[in-house]
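A single protein chain has been removed from this complex, and every other one stays in its place.
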Amino acid sequence: MKSTYVIIAAIVVIAIIIGGVFGYIALSNSSNTSPTPAPTTAPTVAPGSTATPTPTPTSHPSTSASPSPTPTPTATPAPTPIPTLAPAVLNGAGGTLIAPLMSVWQPAYQQAMSQITVNYNPVGSGAGITQFTQQVVDFGESDAPMTAAQYNGLPSGTTAITIPISASAVVPAYNLKLANGTVMTNGLNFTGAVLANIFLGSITTWNDPAIQALQSPSVAAQLPSTTITTVHRSDGSGTMFAFVNFLYRSSSTWATQVGVPSTSPSWPTAPAQIAAPKNAGVAGAISSKDGAIGPLEIAYILENTGQTSLYYGTVANAAGNYILANVSNIGAALQAGASSGLPAGNASWTTVSMIDNTYTNTTATTMYPIVTLTYALVYQAQTNYVQGAALVNFMSWIVNSSQNLGTGLGYVPLPANIVAVDNASLKLVTYNGTPILH
Amino acid sequence: MTQSDLPASISLWRKILNKLMTILVIVAVVLAIIPLLLILGDVFIRGAPAISIGFLTKLPTAVNVHGGGIANAIVGTFTMVGIASLIAIPIGIGAGIFFSEWSSSRLSMVSGFMNDVLTGFPSIVLGLFVFVILVATTKQFSAFAGGVALSFVMLPIIARTTSESLKLVPNTLREASMALGIPRWKTVLRIVIGTGKNGLLTGILLAVARATGETAPILLTASTSVYFAKSIFAPTASLTVLIYNYGTSASQNWQTQAWGAALVLILIMLAVNLLVKLTVGRNLTGKRLEL
Partner (left out) sequence: MQFKVLRGDTILKILLATAALFIIGLVVALAAELFLGSASSIHSFGPSFLIGTQWRSSQNVFGALPFIYGTLLTSAIAIVIGFPISLGVAIFISEKLKGHQTFGYGLGIIVDLLAAVPSVIYGLWGVFILIPLLRDYVETPLHNSLGFIPLFSGNPFGYDFFTSGVLLAIMVIPTMSAVTRDVLSVVPNSQREAMYSLGATDWEVTQKSVLPYARSGIFGGFILGLGRAFGETMAVTMVIGNIPNITTNLFSAGATLSSLIANNFGESTGIYQSAIIEIGLILFFVALLVNGLARFMLWRMTSGARGRA
């Protein structure tokens, strides 16, 4: 038998297999996009809701974003839960920061709504946005708001609603042995300008006068001549975004050399520098090298109870106070930052930055200056009622009923003004033109 | 016939060289064993505290709640490696046989070369490929997609080891078989594979081990879950993704569980290895081709 016939026959067999695969794909696609019939139990407002009615935003699906940020109402009631929800599975993907808190929310929500299960895959903020854009997940999650390019990348005719669901802070973590042999614990003082110079590579040793000037005399005298090793994330990260946002505001040299904040900043070459993946990598690198310093999420340090080689310092806020981050001073910063107004849920959140909002705020004297929100992303026009109803119910539960579940782990509950914005945003989610929640 | 039977007239240099090489070989073994013991020991020490019956049979809990388990991850890993094996073993062995028995055909040479290139693909790229063709198109993360991605990791290993093992089967066996009038296809299937089957098994076990330890491809295709998957067309947890997520987290509880999961994974591999080798593989006295 000629070998050419063999090859032809083999190609035919492969073509059959590939055809089968594509057929399967085509078949499953058509079943996905068939419209789900409206359920028999229509959502109704439960009688006896006591809160004052707020002006409801336009309920027809809009493809363009609202023009200007709406002033936050002082008290928006939590949307009433939909009385009977059909069983559903919600899939989400996004940043790793929220993963521990999500793991607390999942069983707690199961208790509240046993017919809905939630899966969350912590693939990273950027991947979360990508998967959200490709509509392979019900909700995305990100530590940084979507950029203009990402908004443009959404499927045409769709609008994303951005919902802050939690908050955290970035602290300067270090591992430093002092001149007298003891380890420096929490509380070394820093300012934005000094941090910028450290990461630019212009401050290279711990006993640099610029660092000494910020400390109390007894601490300043103990600072050793150890070389500073800067550590940062090697993968894209919302934590880094927040940190370089702060450095960008603090130092014009940084602004010109590094450019606008991004989740993957172009870090300047410092003499001693390590980049490691994930918070764990950064923490590992800092704790393994004497004299290392790097930005870490406060939640990461607070969750890691009992560790002895990772400590964090204070950062000076606009009022000039050195603040050691904790739940209450982060909360104060959030309150102050949100009071200057947040956009409507379906508008663009690209320029939203708690850091920018609070950078010049001298009245909030106790606030910690490097705080960041973390956001959930949902589509305004839901294509499947069961999924959509479950989704807004879950989001509403997160925002209104579960914020305190994370304080022990270092997650800061959203202040009332942000909760109000979220509730208003959730009421924008529609199915077939009508809002799912009232 | 051993060294001591030979006459004593071997030159000193050759004796020294022989001793030197023996020492070097032993050094190599020691150098290989040290990290092995360190890693396995580390996994054992860090992971043992997490192991319990509950750990193996329960579902994961919240980060601050002790007593969570990895049951769904174990099932998920088995499922996906199973699917991957179903795809990769037939195709891999088939291709390997083709490379060995029809080694002069142009198809064999091109495909063999492509196979080598495939071994060097980072698994994350393979995961991305399956994401694009299976997940993005069906808008569904699934254990099936994870299995397909893993099969692409296993395939080149099985094909390569199969072809190498079969190439070592002496031609005399093939010629003798054909001379007896046994058709070529029977020769290949019964005689050649029968003789080289240990190599095939090694290849399959290596590939299964590799697939069980892969993270990136299933991260992109099967996502994850805190529950048992309802079908193979739904997201599922897996041991490696769990190790990745928990191991790089801040929580001591989760980190211990990650090492525990790693220990479970290695023990499963050990069990599989022993099971296969003892039942289907060579018997303990070894088999050599005596001619």
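Labels A and B are assigned to the chains in the order they are written; within every chain, residues are numbered from 1.
Here is the rule we use: a contact is a pair of C-beta atoms (placed from the backbone, for glycine too) under 8 Å apart; a residue touches a chain by one contact, two chains touch by 3 or more.
What you are looking at is a predicted structure, and each value in this text was computed from that prediction instead of being measured.
Visitor: Taking the full complex into account, find the residue in B:A71, B:I191, B:A209 or B:I232 that is in contact with the omitted chain.
Guide: Missing-chain contact among the listed residues: B:A209.
Visitor: Please identify which residue in B:A50, B:I74, B:I97 or B:A222 touches the non-displayed chain.
Guide: B:I97
Visitor: Of the residues A:S262, A:T365 or A:S401, which one touches the chain left out of the display?
Guide: Going through A:S262, A:T365 or A:S401 one by one, A:S262 is the residue touching the chain not shown.
Visitor: Just to verify: which one of B:L17, B:A48 or B:V65 makes contact with the chain not shown?
Guide: Only one of B:L17, B:A48 or B:V65 touches the chain omitted from view, namely B:L17.
Visitor: I need the residue numbers on chain B that touch the omitted chain, in ascending order.
Guide: 1-3, 6-7, 10, 14-15, 17-18, 21-22, 24-29, 31-32, 35-36, 38-40, 42-43, 90-95, 97-99, 101-102, 107-108, 110-111, 113-126, 128-129, 132-133, 152, 155-157, 159-161, 163-165, 167-172, 183-186, 188-189, 196, 198-199, 202-203, 205-206, 209-210, 212-216, 239-240, 243-244, 247-248, 259, 262, 265-266, 269-270, 273-274, 277, 284-286, 288-291
Visitor: Extract the touching residues of chain A with respect to the undisplayed chain.
Guide: 1, 6-7, 9-11, 13-14, 123-127, 129-130, 133, 149-150, 153, 234-237, 258-260, 262-266, 269, 272-277, 280-281, 284-285, 288-289
To be clear about the criterion, only the chains that are shown with their structure count from here on.
Visitor: Just how far, in Å, is the C-alpha centre of chain B from the one of chain A?
Guide: Their C-alpha centroids are separated by 38 Å.
Visitor: What part of chain A is in contact with chain B in the complex they form?
Guide: 3, 7, 25, 28-29, 32, 89, 91, 93, 96, 99-101, 103-104, 106-108, 117, 119-123, 134-136, 277-281, 283, 299-301, 303-306, 408-409
Visitor: Report the residues of chain B in contact with chain A in the complex, numbered from low to high.
Guide: Per the touch definition, chain B meets chain A at residues 60-65, 105, 107, 134-141, 219-220, 223-227, 230, 233-235, 245, 247-252, 254.
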